[in-house]
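Just one protein chain is left out here, and the rest sit where they should.
When the chains are written out, they are named A and B in that same order, and each has its own residue count from 1.
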Amino acid sequence: MKHYSDLEYLKLSKGKKLGYRVASFFTGIPKAIWNFIKKIGNALKGAGLKVADEAKDIVGTFIKGDWKTKVSYLIMGFGCLARGQILRGLLFLLFEIVFVGYMVLYGVYWLRMLPSLGTVGPHEEYNEIYDAYTTTYGDNSFKILLYGVLTIFFIIAFLYTWRVNVKQNKLAEQILRSGKKLKSGKDDLRSLVDDQFHKTLLALPLTGILIFTVMPILFMILVAFTNYDGAHDGYYSNLFTWVGLKNFNTLFSWSSGGVNYAATFGEILAWTLMWAFFATFTNYFLGMIVAMMINKKGIRVKKLWRTILVLTIAIPQFISLLYVSKMFAKNGIVNGFLMNMGWIDKAIDFWGETANHGLLARVTVIVINIWIGIPYLMLIATGILMNIPADLYESAKIDGANAWQQYTKITLPYMLFITGPYLLTSFTGNMNNFNVIYLLTGGAPTNAAASGAAGSVGFTDLLITWLFKITMGPESQYYLASVVGIMVFVVIAVISLIVYNVLPSIKNEEDFQ
Amino acid sequence: MAKNQNSMKQHMGIRTANAISNTIIHILLVIMSIIWLIPFVCIVLQSFRVESTWQVGYVIPQKWGIDNYLNLANTDFWKWYLNTFIMGVCVAILQTIIVLCMSYTLSRFRFKMRKPLMQFMLILGMFPGMLAMIILYRVLKDLGLTQANAVPGLILVYVASSGMGYYVSKGFFDTIPKSLDEAARVDGATRAQVLYKIIMPLAKPIVIYTILTAFMGPWGDFVLARYISFGASAGMNVAVGLNNWLTPDQIGQNYTMFCAGGVIVAIPVLILFMCLQKYYVEGVTGGAVKG
Partner (left out) sequence: MASVKLTNVKKIYDNKVVAVQDFNLEIKDKEFVVFVGPSGCGKSTTLRMVAGLEDISEGTVEIDGEVVNDLQPKDRNIAMVFQNYALYPHMSVYDNIAFSLRLQKMPEDVIYNKVTNAAEILGITDYLMRKPRALSGGQRQRVAIGRAMVRDSKVFLMDEPLSNLDAKLRNQMRAEIILLRQKLNTTFIYVTHDQTEAMTLGDRIVIMKDGYIMQVGTPTEVFEMPENLFVAEFIGAPKMNILKTNLIKEGDRYYVTPFGAKIEVDGEKGKLLLEKDIQSGEVLLGVRPEHIVLAKEPGEHAIPVTLEVNEMMGSELHLHVYTEDGTRLIVRVPTIDLEKDQREGLVNGAKLFITFEGKVMHFFDAETEKNLIY
């Protein structure tokens, strides 16, 4: 493809400019992918080199180090203790003792069991006391998987600490050689509120995230490769075990034992994306219009209108959502009102009409979502609108823009420019908007064609509510829920990656802030 | 002179056009306000209806009374209410501390792992959090913190993962000029002193915003609370408890009571929110703009 210089490009007609941009976008894709691969390659290479460097450094430190350092390779913290850094030394030592103790007592067992996830399941065994066969429980697959993963974490943490310990020795030797004094325990403690303050501040939050977010997610990713479900809970019913990629095959094969997961998944994914799109953009544009209406010069009691809208944010969503859901029920107020007015003579079944893939219910949830979302967007839009410099409008006025042109050429692009990242998060947030769908419709109306899949699937079900239904369903197919969860991640990650890399305004936006 | 009059006319034309558009907007705003308020008016009215307990197609009760409110005492409602309140207060305190630690650090300190950490959390946030529920339930169950004892368990879960929600307050901290920190450090303050002597007083709006949203979290949480408290009424929060009254088999007898419960739940949150609305608005707008 011909590459244009700036001036040549600007000389092109409008259509050609667009064509050139589209063409250069598509011709750019292979390069972008290649760059991405190269980046990964470089990262791997960098990591490899780093490991080699580390190894070299570890060996080098051992060879050059004095006897205190050498002992430290085996007994962590020895060097620190020998050089008078009691606090550090004790901490290292304590950590090593705990680690070794744990590994000997438990860790080795969990690690050994991890490949099989347990061999002895619950079985009948003769019990001499009762003189009968009773159920005896064997291994616990769930615990093996959980503690196996934790043990691996622990080993990594230990290796890291050991490395720090070696580094400390090298550093201490250097400092002593140059005739300076080592930091005392008191200095260490003081630095935790000063130059190392970030470590203090982050310790608690990161521990929480590690245990309650990272670990569960890692665990559930692993579950996707097992047959963990209600019938294989790993202890009481049956053990569960590794099944490889079978669950992914199940989800993506068009026919597996009469249940067509792939079609169901496709249908739900399509609606999820549709929902996210409409939920995000209807709110965005309507919220902006409402904000502009309220902020228009000459509108009275601005505060009142704003407060009425904000009121809806204050009321816990489950109340408003559940209540609105019931308002639209067959015997609800909306139908009652419409019938009393004589506008309809038969109640409309908002949540039960299955025609056109449940179009009525789908449109209704989007409309109700507007009701929920506008107040937030109104607030956000107000904040941004007020921040648009007044001289932009003045300049546009002089340049000859009328009110409508000022909106389309200044206000709208400016808003989109500023809120690019927000739109992205809002889009992915809507994809996972469990509350609105679950509390409003619970997924209804039921999709008869997909009812074979785990949990009853409805036309308004999102991937996330489907995931919930699978988990809570009669068979508790946790493995399938995990696979769906991973797919949600993949979809969101792909969308985010594209948006971040393709739309330069968003990328630049990040740079400038 | 003629020209002048002509332009006067034009001026009047602009004015009347403006007046008409303003009138239309006022009418639209009134209609919108009605739409936005109808559900809340309805819920309040229905909560005073005593002639029947099921859903009806009219709004104004035929017989008024506070029976629905009194009947709440015969249910677990006040237990749920207390549960939620306790959770709200604990989460408000602990989550605020965690979120502020996190966001302040990521806004102010430049350490080696900062960028990777933020990227990692961005990726982590792309996983549906609901996945974690299954294992959290099993783990909490082993600790004895589920079902009837769900309250401490839920607090633990809410607080522990709250560090992920640092974006909004980080955006706010980013707007406080760094030169303030530097001035204080030159004046001899440690990093810790900079935080609680300089930054915290300036960060009042975002602190209040964080407290407010943290407090409101448990009142609206449905999924996790339902999963962890699984079937045990004593461990439920209001959302889970009240939702049970709207299941097909209960809605006939408990619908009006749900309305009454909803009103009682909404009132304190509403009052708190209205008092602190200014800060909330500041947080929401700032967070979105700074992303």
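Just so it is clear, a contact is a pair of C-beta atoms (placed from the backbone, for glycine too) under 8 Å apart; a residue touches a chain by one contact, two chains touch by 3 or more.
All values reported here derive from a predicted model rather than from experimental measurement.
Listed residues A:L87, A:L210, A:I410 or A:A449: the one in touch with the omitted chain is A:I410. One of A:H123, A:R163, A:R300 or A:K397 touches the chain omitted from the figure, and that residue is A:K397. Where chain A meets the missing chain, the touching residues are 6-7, 9-11, 13-14, 389, 391-392, 394-402, 405, 409-410, 413-414, 416-417, 505, 508, 512.
Keep in mind that, in the parts below, only the chains that are shown with their structure count from here on.
Only residues 142, 146, 190, 193-195, 197-198, 200-202, 204-206, 208-209, 211-217, 219-220, 223, 290, 293-294, 296, 298-300, 305, 307-320, 322-324, 326-327, 329, 331-333, 335-337, 339-340, 371, 375-376, 379-380, 382-384, 387, 418-419, 421-422, 425, 428, 432, 434-435, 438-439, 463-464, 467-468, 471, 478, 481-482, 485, 488-489, 492-493, 496, 509-510, 513 of chain A touch chain B when the two sit together in their complex.
Residue ranges of chain B in contact with chain A, taken from their complex: 18, 22, 25-26, 28-29, 32-33, 35-37, 39-40, 42-43, 55-59, 98-99, 101-102, 104-105, 109, 111, 121, 123-124, 126-136, 138-139, 156-157, 159-164, 174, 190-192, 195, 216, 219-220, 222-223, 238-239, 242-243, 246, 251, 255, 258-259, 262, 265-266, 269-270, 273-274, 277, 280-281, 284-286, 288-291.
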